[in-house]
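As you look at this complex, bear in mind that one protein chain is not there, while each of the others sits in place.
And then subunit A:
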Amino acid sequence: MIAFENVGLRYGHGPEILKDLTFRIAPGSFHFLTGPSGSGKTSLLRLLLLSLKPSRGTISMFGEDVTNLERDRLLQMRRHIGIVFQEFRLLDHLTTFENVALPHRVRGQSEASYRANVQELLDWVGLGDKMDALPAVLSGGEKQRAAIARAVISKPDILLADEPTGNVDPELSERLLHLFDELNRMGTTIILATHELNLLRKFDYPRMLLEHGELTFHD
């Protein structure tokens, strides 16, 4: 599903942040991406999200070389990928329902066509009674669940998560991880960046360890 061949990344004329990354991610897998702060986890996720181009090497997704895609094709590819951020990145003036429904809305679909789907998903993440609430009145855990719902509403093949549990307490972190686990069981490929050791210990998924720009895999 995802294949990196000798991928390197540098910003401008600076040093290489990511060096010679070569790996493959199988469909339906779950990987933790871990490593110390500043090791390049977010940069790697941005490469996977196709919001950055590598300085060298090739990236393939779904059997297609995505390194130098045209903008329109890039947009189509990006719609197969969901993303969850540590800082939620919900739009503060939209309700929970509207935030989660945003991916449908940007595709020009009518509310009638996705309403039931969004409601069902909000029920599933436990926010069925918070549909009309603005993000300002949601707790950290609720915001993150809304962000996860927004990321998976259009049923992406790949779900990327950048420190999704960074702003919630340990108990809630674990509950969120169960949510990701359930999504993975439904077939979504997940790469979740975290450096929370307790989660890495409790959930036995393969780890991608990024250190000094180099990536190693640990089962």
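Here is the rule we use: a contact is a pair of C-beta atoms (placed from the backbone, for glycine too) under 8 Å apart; a residue touches a chain by one contact, two chains touch by 3 or more; residues count from 1.
The rule is short, and it goes like this: contacts and distances are computed from a predicted model.
Student: Out of "Cell division protein FtsX", "Succinyl-CoA:(R)-benzylsuccinate CoA-transferase subunit BbsE", "Alkylhydroperoxidase domain protein" or "Raffinose/stachyose/melibiose transport system permease protein", which one is the UniProt protein name for the chain not included here?
Tutor: "Cell division protein FtsX"
Student: Taking the entire complex into account, which one of A:64, A:123, A:169 or A:204 touches the absent chain?
Tutor: Of all options in A:64, A:123, A:169 or A:204, contact with the hidden chain holds for A:123.
Student: Given that one chain is not shown, which residue among A:89, A:155 or A:175 touches it?
Tutor: Answering carefully, the residue with contact to the hidden chain is A:89.
Student: Touching residues of subunit A against the unshown chain: what are they?
Tutor: Touch with the absent chain occurs at residues 49, 51, 71-72, 75, 78-79, 83, 89, 91, 93-95, 97-98, 102-103, 105-108, 111-112, 115-116, 119, 122-123, 128-129, 131, 150, 154.
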